[in-house]
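Of the protein chains in this complex, all but one are displayed in their positions.
In order of appearance the chains are A and B, and numbering begins at 1 in each one.
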Amino acid sequence: MECRELLMKLCDINAVTGREDTAARVISGILSEYCDEVSVDKFYNVIGLKRGHGENPRNVLVTAHYDQIGLIVTGIDENGFLRFTSMGGVDPKVLAAQEVTVHGKKDLFGVIGSKPPHLIPPEDADKPVKMEDMLIDIGYDAQKARELVSVGDVVSFRFPVLELKNNRMAGRSMDNRSSVAALVEMLKELGRIRHRDNVYAVATVQEESGLVGAFMAAWNLKPDLAIAIDVCHGDMPDAPSDESFPLGKGVAIAVGPILSREHTRECIKLARRERIPYQIDAEEKDTGTEAAVYSSALEGIPTLLLSIPAKYMHTTVEVVSLDDIEATARLAARYIAFRDELEQEGDSDDRT
Amino acid sequence: MFDTISRLVNVFGPSGRENRVAEAITQMIRDKVDEVRTDAMGNLIAVKKGSGRKIMLAAHMDEIGLIVTTIDEKGFLRFGTVGGVVPLVALGQRVVFENDLTGVVWYEENMENMKDAKPDKMYIDIGARSREHAKELVETGDMAVFEGRPVERNGLVVSKALDDRIGCAVLVELARKCPETSNEIYYVFTTQEEVGLRGARTAAYAIRPDMAIAVDVTGTGDTPKSVARAVSLGEGPAIKVKDNSVIAHPAIREKLVECARENGIPYQLEVVDKGGTDAGSIHITAGGIPSGGVSIPTRFIHSTSETVDLKDAENAVRLLEAFVRL
Partner (left out) sequence: MTEHESILIGTLKKLTMLDGVSGDEKPVRDFITEKIRDRADSLHVDNIGNLIAFRKGTGMNKKVMLAAHMDEVGLLVTGINDNGLLKFKTVGGIEPRVLVGKRVRIGKDRVPGVIGYKPVHLQDASERKSPVKKSGLAIDIGAKDREQAEQSVAVGDTAAFDYDPVEFGNNKLMAKALDNRVGCAMLIELLGGRYPFDLYCCFTVQEEIGLKGAKAAAYAVEPDAAIILEGTTCYDLTGTDEHMVSTRLGDGPALTVMDRSVISDRGLFRFISRTAERLGIPWQVKSTVTGGTDAGRIQVSGRGVKVCTLSVPCRYIHTPVSVMDKRDFFHALKLAEETLAGLAGWLEGEGSVGEVGLGQNQPGGESDV
């Protein structure tokens, strides 16, 4: 399956954070094409193992979370409308007039209503609408709604993947299905080159609710090196230039206190050697990604963070470039396979 | 049930000082379990041995309170909060120290706006005449808890510290029933939940249970202009779907619902944005422990008049009894 097709298939999967149970099987099926073994743990992390060919293989962990942000039903009112709150970081400003799917007894189409402007009193005119004041309309009366939906059912955004110019794709869940696509492409690439180490490619859960899956991955697999793949902010007119990255200019390699200085340096060298387009993402805090978990897990695991620039993160129209996904996949695969060669080549430059 | 609750809420036990609560609970269940021990954090762990799965049931012993930070020259005490104390709710309340000394919480009366009521503009009056006199009665670092004697009316119990002595009472009652099962049950009375879900983390790490359920309180949506919550007093224990700290493992949630349905136990579903429980630190411990929650609907949480319906607590006991037999 080609990358574009793979990304579209991945984005179609519904896996609201904390409810990855039904999606685990699909993800498992996708990974099993390129792995020697695939298993699913109690929390629905999908763990693929691609064995290395070398003597004394080390264990490399590469993860990309497959959960997505969404909503959860908190009540059904007397008119059949649904009250809700967020699962993961949802900005209320993104919700007005959106199409959603309510995962009740069956999947139901719904719409998030919005108050027409003439009903907004003047004192509220310059305040954003709060989530508590919004409702999901599934078009049923209260009795029918209560048969089909219960408190605690999750809701995902309904948005098809759009193909834009320049090899760019727009849709919900580019955070983080674009990284899962990169994970799969990485496995494909590893299938073409010899690598010494065992690679645990894990599609993790509940990153959006506290990096939960990462804790388990680190603990159970105890790797020698951990690579987290996530998205970073794509550039936008009023976003700070040191926190956002242009699309199409390659994978963003994170540099900073919690990332392994040695591995980061070697990784950049490799990117240059292999002519893989890359950018540098300076992270002064803990990055807010799974890398934060790995770097201090167990006795500490040397960690790399590779990111795919995504515009409009956490909206329904996240935009990524397929070129950046491919660059990420190639860099991850080649770093895993060739990093020892770099050590042998010696460091001519010590500073990144 | 009311007696158990009464005894437990009256024991002094703010976060970090739960020893007396641990003693009281030990007295209540010592002869109903195979082993009782404590750990370095003061967690009380009672085990009913078995050959089947390891199930951890957790309820926290600590309550919110105040901690003395300075004693001023006139003998008034300045304080910090232990756990989520709402300053406005503390105003005018009586607090009691471990040595039974009573104090009153008040505010600097030149405060312009009541919304500014924060600990640094409030103080405790223990009736001391001077700093020296006060120092005979208390020390900086001493903690005090709120007063609010338990009262029952119409099947509703009003008291301070139902968060989470009601959870402890539920586990005590369950232990006393000696539920028949081959599973190994860990009744864990945790410490320092109110300041960051701390005790549960180490207890879980040591026990490594196959699954865990936190028994705590949850807010209701049945009072005037309350936050819209689906949970109400008297409609049954609330099975946790998610809170601020954890998304309950679907298998545990579904099993609890199944147990409720099969045994004709009324239940509700809990989804909250704010508020966390011990399950939050248990589920990411070690390699991950599937966790859920059974919560007792409670009004006016973190006040001196928390209110629960005894039926909900009794049904929680029945629900857990059915669950541990799986």
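One rule holds for everything that comes next: a contact is a pair of C-beta atoms (placed from the backbone, for glycine too) under 8 Å apart; a residue touches a chain by one contact, two chains touch by 3 or more.
A quick note: this is a predicted structure, and the numbers were derived from the prediction, not measured.
Under the touch definition stated at the start, the shown chains contacted by the missing one in the entire complex are A.
Across A:113, A:256 or A:302, the residue that sits in touch with the chain not pictured is A:113.
Considering the whole complex, the residue from A:54, A:139, A:191 or A:300 that touches the absent chain is A:139. Annotation: of A:45, A:63, A:198 or A:244, A:244 touches the absent chain (contact as defined above).
Although one chain is not drawn, its touching partners on chain A can still be listed: residues 77-79, 81, 89, 91, 93-94, 96-99, 108-111, 113-119, 125-129, 133, 135, 137-141, 144, 159-160, 162-166, 168, 170, 233, 235-240, 243-244, 247-248, 288, 311-319.
As a working rule, only the chains that are shown with their structure count from here on.
Between the CA-based centres of chain A and chain B the separation comes to 36 Å, rounded to the whole angstrom.
Residue ranges on chain A touching chain B, taken from their complex, read 17-19, 21, 41-43, 72-75, 83, 85-87, 132, 150-152, 206, 209-210, 212, 215-216, 219-220. Chain B meets chain A in the complex at residues 221, 227-230, 241-242, 245, 247, 249-250, 253, 268-269, 271, 273, 283-284, 286-288, 290.
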